[in-house]
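For this view, one protein chain was removed and the others were kept in their places.
All chains are identified by letter, namely A, B and C, in their written order; residue positions are counted from 1 within each chain.
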Amino acid sequence: MGLIISIIVIGGGLLWILYLSIKGRDVDRRIVYLFVGTTVALAIIFRLEFGEVATPIVKSVFDKIENLPAGSKIVLSYDFDPAMAPEVNPMANAFIRHILEKKHRLYFMSLWATGQSLLSVSLDSVLKPEFPDAKYGVDYCNLGFKAGNEGVLNVVITNLRKMFPSDANGNSLDSLPMFKDVESLKDMDLLISIGGGKPGVKEWVLFAGDPGKVAMAGGSAAVSTPLLYPYWPKQLIGLLGGTKGAAEYEAELIKRYPRFKDKSMPALRMMGPQTMAHVVIIAFIVIGNIAYFRSRKKGEQS
Amino acid sequence: MKHIKLILFICLSLCLTQAIVAQTATDPPAETAPAVQPPAPPGNVILKDLPNDEGHGILVRWDLSPDDGAGRNTVISYDIYRALSPSAPDSLWMNVGTVVLGTKRYSDKSVEKDAPDFLPKKTDLYYRVVAVGAGVRSTPASAGPVQAYDNWFNSMKMPELIFCIVFLILTVRFINMAKRGIDLYVRPLAGIEAIDEAIGRATEMGKPILYVLGIGTAGDIATIASFTVLGRVARKVAEYQTSMIVPCCDPVVMTIAQEIVKTGYADAGRPDTFKEDSVYYVTSQQFPYVAAVNGTILREKPATNIYLGYFAAESLLLAETGVLAGSIQIAGTDQVSQLPFFVVACDYTLLGEELYAASAYLGREPLLLGTLKAQDYLKAIVLVLMVALLALRVITGADVISKPFDAPWW
Amino acid sequence: MTSKTAMRILMAIVALIFLFSWIIKSGSGVSDSTFTNVRDGFLITFAVFLTLSIFSFLYHDNPFYKFAESLYVGISAGYWMCYGFWSTVVGNFVPRASRSLSEFFHVPYQERADHILIYIPIIFGLILLTRLLPRIGWLSRWSLAFIIGTTAGLNLTRYLRSDFISQVSNSFIPLFVDWKGAGDFINHISLAADGQFIAILSNWVIFVGVMCGLVYFFFSKEHKGTFGVASRIGIWILMITFGASFGYTVMGRISLLVGRITFLFGDWLNIL
Partner (left out) sequence: MKHQIPMLILSAVGTLLVVSVFVPSAQHWGEDATLYFDIIAVFAFFLGGGNLIRVHTEKVSHKSAGWIYSVVTLLGFGIMLVTGLFKIGNPNGIAGDLSKSGSYFQLLFQYVMSPLNSTMYALLAFYVASASYRAFRAKNTEATILLVAAFVILLGRTALGVLLTNWIPAQLSVLQIPNLAIWIMNAPNLAGQRAIMIGISLGVISMSLRLLLGIERTYLGGDS
């Protein structure tokens, strides 16, 4: 029902814009804006959803976490800000669920101050309610944010305590059991950076994964995903790209652990509006070009 | 297919042996067996300084205990102990690590002076390895003394060093060539040539030129490259007596830009026409900055917008506003994700490396041109290497060349 | 005059809507404390107000947008400064500098012989701040030199390894995947996504693509003849790359919009 209404509204609107463009009339950009807004809103309200299957590049991250022996040490770095959060926060939450479900040890940190604040939200909304047994300092800990971008990584890859004498709550690292056998990030079994700007996954590969020869996975905002492909599969074991990557990971997680089925899986929900918006953008490009070629033809004739 | 059969066979035989072992194990006497006997100690402990480190590491190796995975199969893990004297009492042997069964080596490493297990440099150290079973421990296998010392060169970094030196030699060579006046050819780049043209156009229209350095800091390579171009543009602008607007996103970038533009005006012989507030700081926040620059574009309608430097999401916003204002737009960045928008909406775009080259192009200074040439030669080396190694692979048919850089073969 | 009146009416309507929202939201709070409910009700209403204020820029620049933008500038500058202070000054400097300060801030003190060296960056940092004083502003170049020197030194070796050596070495891929002779290849040729032909084609495209791309970035030779052809292929490959980049970027931007609209419908209007 919702799908039909959406198709009628969107299709009608597109035809109208096509008609105007062919007539050579200028469509105000505000109409374009309104149209995009309506499309996305309709798809959200009607909860259009489509199924997802994990592609190899996502599957390999999932399998890595799945196959590490329990108690492995995994770093999850929050390197993003609220502006990228809709895309990458679902990844972070899916990673937290998967890692703790597999009883790995989880070390949080961030190279962006904003990541630290968003991590607080994740801890309260996902980690604490869903894994009440996870103990701070034993199963997970929060190293917090440090300024200095890749400089931070340059130090922690050889010496963690030099950069982080204490965690975000002021506890000395030596007082936390999970740091007993950790000297530097080289002692980790997997590094995961979730980001989309600079510093982000690329800096992690350059300054931590490569020099430390530690397995490295990434989750990145769609914008920077294509440029991370050259690092896959050698320098990055896998990569989650944008909402699509997050949705694939969520789908894989639900498939393997059905108990997460009723938890909020925002990326899967976002793929519906996403699809509709893509269609509209493609239609805009086509319409724009039709108008362009028509006007060019006219120009040649006259 | 053959392999699968083989694997199946192995699995089957393994299961069979397991079953037999299990059978014998469940025989009545085993049930009440006395406390497990301690496993045999590991053998042949060898100590070595940990290579490629800064002198606080020892590599301990040993042969597996006969009871590890075989024999009585009782070993669960190995404990590694360290002491400063072979005759030290047990309490002074410090447990520096534990590894699971089947492991034959351990790197004992501790750099921090305050750490309880700190490993001192150039000091005699003794080690013991103990095989640990369920509640039982083998007699220790000892070795020593050994000293940790710092290495003066990390041999794992050989390829970097080679390339560094090659690059350095090439750079110095070409700089010298350029200094001696030998003409170094570089092909024309449309985006660069457009800059001069654009300044002329601005003069004719009587409108200003907008120069955006991006949102990077003064330490970003793209910003530094853009500084050099800014200097040239400022000089040209002063010569043509046009005006320019340089809104900055970073306070440090702003002050440097101010001095560069000032110098540019002075070089053109018109220091008096330089207006300090033509280079100004807006805010260091990305979107407020873009909003402000967009406002400027719509109000002033500059003849030319030049966007060179580090750009993120604002590329599209700036470029589209520029299209609306009808300005000629020249852009360049090393941020690949932003290049498509510049390519689509701007008249000329410098792609990645071309931005770095821009400063050499504009200045034609021997020093900059020299490094550009060195870059080209390294690219040529890569191309030749790729073709040569491909040929080698085709001729020999071997896979040896796929990892020329990966394995530490040196 | 009329536009001013219209503006005033608009302001009043907006204020009324948000006052109404505040009351409703405060009433539907879940906390036991009234203060918390009223506060959270206000905050969520304010968040919505800011969201809509920014969206209003799509129609036209207006005072609401300007207000939101100015607030954003101030808030975020303050935010980063606080983080810089707590995470690095308190987190990294204080534990190395003084025991009593460490105790005051509840951070573990680190006893070190060379702790005097930790004042080096503080000196450079203060020098950087001389930028604010016009007369000795030039001093800040010293700190700038430190910053640029660090980035240059770090970049030199890291880019060399990860983006140059590794990428070049990653390009040496088998050009004939699972090759069992030409006969076998032709017998099994297909365009299946996981087939041998596509695997071989991919590797050829990567190998040739990287070479041609590099040729395009070659500055010392004019793009003519064979060289011209290669550089032409190079620019096409680059254009496909940019196309992919464009596609992904569009995807990302849409996700952000979806996130915002979900916030408006879900957290504010509760209609999801």
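List of remarks:
Simple rule for what comes next: contacts are C-beta pairs under 8 Å (C-beta built on N, C-alpha and C of every residue); 3 or more make two chains touch, one makes a residue touch a chain.
Fair warning: this is a prediction, and the values are worked out from it, not measured in the lab.
Of the chains displayed, those contacted by the omitted chain across the entire assembly are A, B, C. Of the candidate positions C:G27, C:G74, C:G228 or C:G266, contact with the unshown chain belongs to C:G74.
From the options C:I116, C:L156 or C:V229, the residue with contact to the chain not on display is C:L156. Interface note: of B:V130, B:A218 or B:A331, the residue touching the hidden chain in the full complex is B:A218. Not every partner is drawn; the one left out touches chain C at residues 43-44, 46-48, 50-51, 54-55, 57-58, 66-89, 92-93, 105-106, 117, 120-122, 124-126, 128-129, 131-132, 138, 141-157, 159-160, 162-164, 167-168, 170-171, 190-195, 198, 201-203, 205-210, 212-214, 216-217, 234-251, 253-254, 256-257, 259-260, 263.
Those residues of chain A that touch the chain absent from the view are 17, 27, 29, 32-33, 35-37, 40, 50-51, 55, 81-86, 114, 116-117, 119-121, 123-124, 142, 144, 146-149, 151-152, 154-155, 158-159, 162-163, 168-170, 226-227, 229-230, 242, 244, 271, 274-275, 277-282, 284-285, 287-289, 292. Chain B meets the missing chain through residues 52-55, 111, 150-154, 157, 160-161, 164, 167-168, 171, 175, 217-218, 221, 224-225, 227-228, 231, 250-252, 255-256, 258-260, 262-264, 267, 281, 283-284, 286-287, 313, 316-317, 320, 323, 334, 336, 340-341, 343-345, 351-353, 355-357, 359, 367-368, 371-372, 374-375, 378-379, 382.
Note that only the chains that are shown with their structure count from here on.
Interface comparison, A-B versus B-C: the higher count of C-beta contacts falls to B-C. With centres set at the average Cα position, the gap from chain A to chain C is 12 Å. For the pair chain A and chain B, the distance between C-alpha centroids works out to 22 Å. Chain centres here are Cα means. That of chain B falls 18 Å from that of chain C.
Residue positions of chain B touching 2 or more other chains, listed in rising order: 336-337. Residues of chain C in contact with two or more other chains: 110, 150, 161, 166, 241, 245, 248-249.
If you check the complex, the residues on chain B that touch chain A are 97, 109-112, 312-313, 336-337. Those residues of chain A lying in contact with chain C across their complex are 30, 33, 36-37, 40-41, 44-45, 47, 83-87, 113-114, 116, 144-148, 150-151, 154, 163-166, 170-172, 196, 205-207, 210-211, 221-223, 225-227, 230, 234-235, 241-244, 266, 269-270, 273-274, 277-278, 281. Of all residues in chain C, those touching chain A in their complex are 58-59, 79-80, 83-84, 87-88, 91-92, 95, 105-108, 110, 150, 154, 158-159, 161-163, 166-167, 170, 241, 244-245, 248-252, 254-262, 265, 271-272.
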